[in-house]
Each structure stands twice: as C-alpha cells, then as structure tokens.
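All protein chains but one are shown at their positions in the complex.
A and B label the chains in the order they appear, each numbered from 1.
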Amino acid sequence: MTQAVKSAKSAPATGSGAVMVLGGGVAGVQAALDLTDLGYYVYLVEKSAAIGGAMAQLDKTFPTNDCSL
Amino acid sequence: MDGYNEGLALTRPIHIDYPQAVPASYYIDPKACLHLTENTCKICVPVCRSRAIDFTQTEKIEELQVGAVVVAPGFGRVPDSTLAKYGYGQHPDVVTSLEFERLLNPSGPYQGQVLTMSDRRHPKRLAFIQCVGSRDLGCDNGYCSSVCCMYAIKEAMVAKEHDPELDITIYYMDMRTQGKDFDAAQKRAESQFGIKFVRAKVADVMPWGKKGLKLTYSTLNGGHHFEPFDMVVLSVGLDSPKDAQAIAQTLDIKLNRYDFCDTSAFTPLNTSREGIFVAGAFQGPKDIPESVTQSSAAAGIASALLKQQRGAGYVVKSYPNERDIKDEEVRIGVFTCHCGINIGGVVNVPSVDQYAGGMENVVYHSESLYSCSQDAQEVIKQKIKEHKLNRVVIAACSPRTHEPLFQETLKDAGLNRSLFEMVNIRDQCSWVHAQEPEAATRKAMDLIRMGVAKARGIKPLAEQTVPVTAKAVVIGGGVAGMTAALTLAEQGFHTTIVEKEAALGGNLLVIKKTILGVDTEKTLKAMIEQVKKTKLITVLTKAELLDVSGFVGNFSSVIRLADGQENTIDHGVIILATGGKEHTPQTVLGKELPASEAIITQRELETRLNAKGKKLPDSVVMVQCAGSRGDDLSYCSKVCCNHAVKNALTLKDKNPKAQVIVLYRDLRTYGYAEEKYREARERGVIFIPYSLDAKPEISKKGKAVEVRFFDPLLGEEVTVNPDLVVLSVGIVPQGTEVLSKLLKVPVTADKFFLEAHVKLRPVEMPVDGVYVCGLAHSPKPLDETVVQAQAAAAKAAMPLVKGMVKVDPIVSHVDKEACIGCGLCVSLCPYKAIQMLTSEDKKKRAETIVASCKACGICASHCPTFAISMGGFTNEQIFSQIEAFGKSIEDKL
Partner (left out) sequence: MNQAPEFNPRILGFLCNWCCYAAADAAGVSRYQYPPNLRTIRVMCTGRLDPVFVIKGLIEGADGIFTGG
C-alpha cells in the first residue's frame, strides 16, 4: 500500500479527474461506487486479494440480523 | 492458514478467500507457498491448464495521476498481549469476537456449528467480556470502540438461534446501544432470547476442572464472584490500522494520539492535507452505517473539489447489442443454486435440477455452488450464448436482493434484462423448512415449475429514461440543512433552503462548544455567512412546504413564504433536514415531575453556564434518561450523556468547588468522548448508576428539591438536597409527520424518518429522490450530523449529475386500442401516475406517467377492458403461474 500511494504526493488539483480510494472494505467500496455515480474515474487500491474487508467476514449485521455478505 | 476464517481453519496455499470474493481469482499465499519459501515444489505450474501461474512476476510500482484521494484503510487489531490478560492464547476456548463470528457462520470452520476449539463439544455456558482493548488505558486505548456492544448482542442472539439451550452472559461496564433502534435490540436479547447482562469488571479467566474456564469478576458493590464457563468470547475493540503511521507518512496527513486520522467536528472527513479525505473506521472507531455514510460524504466532498474535471477519463460501461428474440422459439435455461449449504444442505439440488430439465422449453439446466459468484456469472453468460437461451430462470435466493445482479449478467450476454425470472428457494424454502428436506425439495420443484411457466411468457421490455431538473430543495436550515446545501452548491447545483424560523442555525444557536472543546459558535456564524453569500443557494426563512408533487428528477413544490405568498419551485431532489428539539417530558423515572424552578434541563443549564455574571450552583444532581428509554420516549437520544459530561466539566471549570452527581443507567460517552468521562471522574464528578427496579426519586421540599437514590457502592439509600436538579431529557424529531404524509415516506415508531436500508442506504429514503440527514433521522452529535448532511448531498447530486433517471420497465402500459377512456384507473391510482389524454380521434385515453408509476398494478386489476398490462406481471404470466401451481408433482409421487 505504501508504494501505491506515492503518486498522491503531487499537488491535489493536478487537473486529473480521477480519484484514488485506498482500502477496499465497505467504506472504500462505497466511496468508489459513489464517486463513479458522481462522474469520476476511480482507482480502488486494496492490499489483499479481494475487496470486502472485515464486513465480508460477518454473518449477519446488528440490529436487524440481515445477511452481511 | 485460512485468514478469512481467522486462522480457525486450514486452506491451501493457492486459494480464493471465499466463494463470493471479488475478484474471484485464485492467488498464492507467499507465506505458505513452498516455492516462495523453500524454492522447491512448483508443481502448480505444469498442472494449470491455462498456464496462469507465472513465478517470474514481480512487484511493480505504478504512477497514477489523481485529483483527490479517499483514505479508507479500516481498523487494526488490538495486540494479543492485551487479550492474554483474559487467557487468550493460553486456553483455546477463549476466542475473539471475530473468531466467534466465523464459528457462527455457515461458511465458517464448523459449517456454522458452535463448538469449543479444545475438543469440539457443544458449549453449554458462554460468556462475553466487553471492553477488551477499549476504554482501557492499559493498552493506551482510552476511547470506546462504539461497535462491540452491538456485535456482542448480535453474536449472542445468533448463537442462541443455533442452540436455544445455550446459557449466555454478557459482562459489561455500560451497554452502549445508543444508535437508532439499538436499545430495542438489546431488550429483545434480554426478554426474548434470555441473554443475561451483568454489570461487572472481569479480572481474569483461568482454566477450571478438566475442560472448563473460570471467570472472576467484581461488581459495583465491591463483591468478587466467579462463574464457570465452557467458552469465553472477548469483545475486542477496534484499534488503529497496523500501518497507520506509514500511511500517514506517505500521505503526509496528521494522526491523533491513538493513531487514527486527525479531523475536526465541522470538517470530520478532511485530513490535514487538502485533497485527501478520510472515511470509515480510520477516522475513528465506528459501525457499518456510519462508515457507509462517511464514504458517500467523502465522495461528495471530493466531487466538489474536482467539479471542473468531472467526467474526465470516465468510462461508461458498454453492453453488446440486444439480441432480437421476436422470431425465436422459447429457449429457457434454469440455473439452480446450492448457496453453499444454505440451499443444498436442505433441498436436494441435483434432483431439483433434473426435474427442471424435464420441463417444456427448458433447453439447458445446471447447478452451481454460488450462482452470485463472479465465475458463475461468466458461466451463465457463456451458456446463454452457447445454447441460444432467450429466457433465464435462476433458482436461488431473493429477487429483492439479487435480481439486479443477474439482470446485469443478461445484459452482458446480449439479452434484454427483463427476460429473467428468479425463484426463491432459499429465504422462502430451505431456510424455513430446514427440518423437512423432502417437503422443501418438493416445494422447490413446484416453485421452479411456476417460475418456468411465468418465464415462457416474458417479453423484452425497453428501459425508459426521463430528464431531470438539476436543482435541489433542502427542508431545514440548521447545521444539517446548511451543510447539505453548501455541499450541493459546491458541486454546482442550485439549492433552495426552506427554513420555518426567522433565522438559520437551528439547535446550534444555543450551543457554544462540543464535548471535545470545538468552538461551535464561531464556526456556525461563518457557516451562515457562507450560505448567505453563496450565489447558488436561495434561503427562504419563515417559510413552509405546503405541497409536493412529481417524482425523482421532476418534483414541484409549493412553498409559503414569510409574506404569506405561495411560490412554486421545480427541482429534481429533496433533502429532509427538519431537525429535532429538546423533549419536554411528562413522565420522569416513571413518575410525574414536580414543578420547580430548581429542576431544569441540560440545555437550560448550558445557557446559564454560558451567561456572564450569573451565580452558578454549588451542588447539582444530573439525572440521565429522564423521560427516555422507557418513560415517555422509548429510545436513547445518543447525545445526552455527552451533554451532561460537558456541562459537568464546564461547571467544574467555572466553579471548582461545585459538587456534581450524575445518576445514570449506562453512561454512553462513546468514541473519544470517553476521555472526557474519565476526566470528569478524575475531577471529582460523581457517577452513580441506577437500575430500573430502584429508580431515583425527585421530590419538592418547599422551594428546595430533594433527590433520593440507591448508591450501590455504599449499598444504601442516599438523600441529597442540591441547588439544581438537571434533567437529560432527550430529543424528539420535528416536522417528520407532516412531511411523511406529503412525500409518502415512512417514519419509525418514534417518528424519526426511516431510511431505505439501515446499513447500506442510510441517507436515502425509500422514495427515489428524497434524502434525509440530521436529527430528523435520529438523535446524533454535531460531527455525525455534518457527515450525514454531506452524504445526503452527495447522494442527491447523483441524479442531478446524470441529468436523467432510469425507470424500471415493470410499470403499467395502456393498450390505446382497448382503452375506453372510463377513467377508473386514474381515480384509483395512488401515485397520480395515470393521466387522461385526448387522442387524435378526440376520444379520451389513459396514459401512464412512467416515472411516477410504482408498478402496483391496481389499474391493471380493475380495468374493465383488460387494456392495462403490467411489465413482467401480465395476466397471462400470472395465469400460467397459477396453472403450473395446479400441476403439482405431489399427485404423481
């Protein structure tokens, strides 16, 4: 991960319309989805082999006990 | 080791983490691979037929040009040394909550059976220990992790569902179920599931007898106790990510003292560096809905920053041309899903699959382990092409959750997405007939037969779109409404704020600072100025929304202005930010409240504390949950504990000799506010818990007030006569009932707006184009209100950015030839979605307004000439389903 974000060290407004999202858990995935819905190209960077993060390990969620996956 | 299962199971060095993983490609675990560790083996290379294994690949460094960054690395683990205090690592039956989560899971190490790790027996007695690695200065985690109480209750309830005989006790300091409807779940756990809650501090967990564990704990009265258990679950808190320092260094952003990202109450997602935003648990420990809300909000802020470059490099997904199936014979493919063991463990899937294969028009049928996995989607696409399928039936879970996924697959394979029918053999079959595999199998067959019958009659339906008015209306001009309006305006969309009072500002007008010391007065003033000078924002004060008509993208609202005039505004979206107000309780602690000037609310105390030159009280008794959690209000208002601690500290600042007693049930200073709770105790504020069977009593003695309560530490009843009794009275929503009727949006039993999905769509309302934020959604502190408002604005911006909205083609359609213009449908339609138009022959004919139609079908079922049909639910289709129902296989058995 540390290597992947080096390029972000340039100034924030580089003229690029792309956004990098670091982390592919539920927060990262939601941010990426919403950014695409708002018209931006997204690089989603995740260090493990699959996105989903901790939520993918859960069976159900509180308080409705809905399926998590 | 299987990391997905928390190391509780073994997996191969080459694996995918779980069947639904995205991307679903196998990878090599470098720590387990013999070639990478020992430089031997390499047996996989020649075995792989697609020659997909290439050991010559190395790490590559890529340079990417981006305009903004959203950091969402999540949370880390509490170190094992902290867990070792409770026997973790020494005794296999002491497990972490995440390990227990995997044990409960059907895809976990024992297929969802709860077994002890030591000898695979069913535990009879189970304990949860709360606050492991949270609220604990021993491991330098002075904060509350804000999620553990909830997941412990959830895990306990699920464990009870698995084994109703299981005896479960949760040891806690405070149950912090402050979120929306969370208290109700705790009550359910206690009354319905018989889970025991014990307020105690656990000292240690030691081996006991041959196999068991002994848990030693102390209670408030100083007593020491011990209890034997078969298994102990540690409710482990959320730590900062392991590589937080490295992330901060690479990104050049600041961390707080706990190594979470450093942010402020009014800009909770802005890091110390411009253009880099934070979301999720790295911003501070939090649960799923708040993480999801923060993500949407971060997307909205990034979007505002980059609005000049919007669309640059954006790739629109393209689909192959839709195959014309008009002249094709019906060719149905049936795919039956095992859903791991969820379906296959009950329903005999192979025989169901065989049965499906024998049906008329079914030219292809197969089973799959998980139909929703990425590779299964590829198979479906391939089979559609290979067998020229023109109807697809998937027998799996619920169309309510998975229909869009499969429809996308159809589109990818060149089929119209309507040529699809889903049969629910999981939620409504295998899960509810777990003990009757044969009957469940027969039911699955019947349902598939009915699904196939319906599928024969499906016709392709064209997707329709309607244009959007790219403007927004925000109801409410408090912090939530103003933040939402600013976020929308920054993205380039005109927004009208409708405020019923004469001034902007809402509740924050009477508050000077937050519990963590953020000066709100100055920032609020700046925010109001900003709103007023933003050209894209129109502020209407003393204004009221009278009527709303239309639908997402095309709303039309009538607003009464200060001068009594009515104004109509066209807009595409609407954000509800009507806020809340302090509750005026009728009943406090189960009794009518005596009228006295010495009894005030926290808000009134705050005003007195902020006033100059007023004499401050020397003794105060604060009573928490006055009117809440069982009195007038059933719920917890989330902010009152923080409010009480803040006021207690301010009083101590201004009058150090003041005696402050706080009577509480559970002190809910979650997150970093926990530090202030600790500070208050250190500075001599006395916190005394009360239970529901020994509630404090407030009475009037002449001009003075008296409070009588039971002190568990002393073990006796205490009477005090303070200068002031200060009640924490809770928050009630404002304006929700009227708007709920105007907009046809739901409210909860407590009259707060009810969002579309509590976890995954926390700021959207079930009606498209309507969003919610702030206290009208649920009680919450300032930073959470700001985030929610930013998130609502981000979501609201989506249809405005696109410029059009798609309409699900299941809407009604009027056959102009058959329509006699009677107008019955118009009078019956609850959504005003049918209009009468005069056609060329001067006769009246009905026509559907597709964007307003909710596909209920009332028009179709009442049309005297059968001129109205429902896309995907035609009379013919439903008739054939009923006929298929009639052809029961049970007769043949």
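Keep this in mind: a contact is a pair of C-beta atoms (placed from the backbone, for glycine too) under 8 Å apart; a residue touches a chain by one contact, two chains touch by 3 or more.
These figures come from a predicted structure and were not determined experimentally.
Checked against the hidden chain, the listed residues B:Ala440, B:Val479, B:Cys625 or B:Val770 yield one contact partner: B:Ala440. Contact with the omitted chain, checked across B:Glu161, B:Glu386, B:Asp519 or B:Asp570, is made by B:Glu161.
Note on the undisplayed chain: of the listed residues B:Arg12, B:Lys31, B:His225 or B:Arg400, the one touching it is B:Arg400.
Remark: the residues of chain B touching the chain excluded from display are 161, 398-401, 424, 426-429, 431-436, 439-440, 442-443, 446-447, 450, 810, 854-858, 860-861, 870, 873, 875, 878-879, 881-883, 885-886, 888, 890.
Criterion: only the chains that are shown with their structure count from here on.
On the side of chain A, the complex with chain B involves touching residues 1-23, 25-31, 34-41, 43, 48-66, 69.
In the complex of the two chains, the chain B residues touching chain A come out as 4, 6, 16-18, 20-25, 27, 59, 61-75, 98, 101-102, 104-106, 108, 150-151, 153-154, 157-158, 179, 181-182, 184-185, 243, 246-247, 250-252, 273-276, 279-282, 287-288, 291-292, 294-296, 298-300, 302-303, 305-306, 309-315, 491, 758-759, 794-795, 797-798, 801-802.
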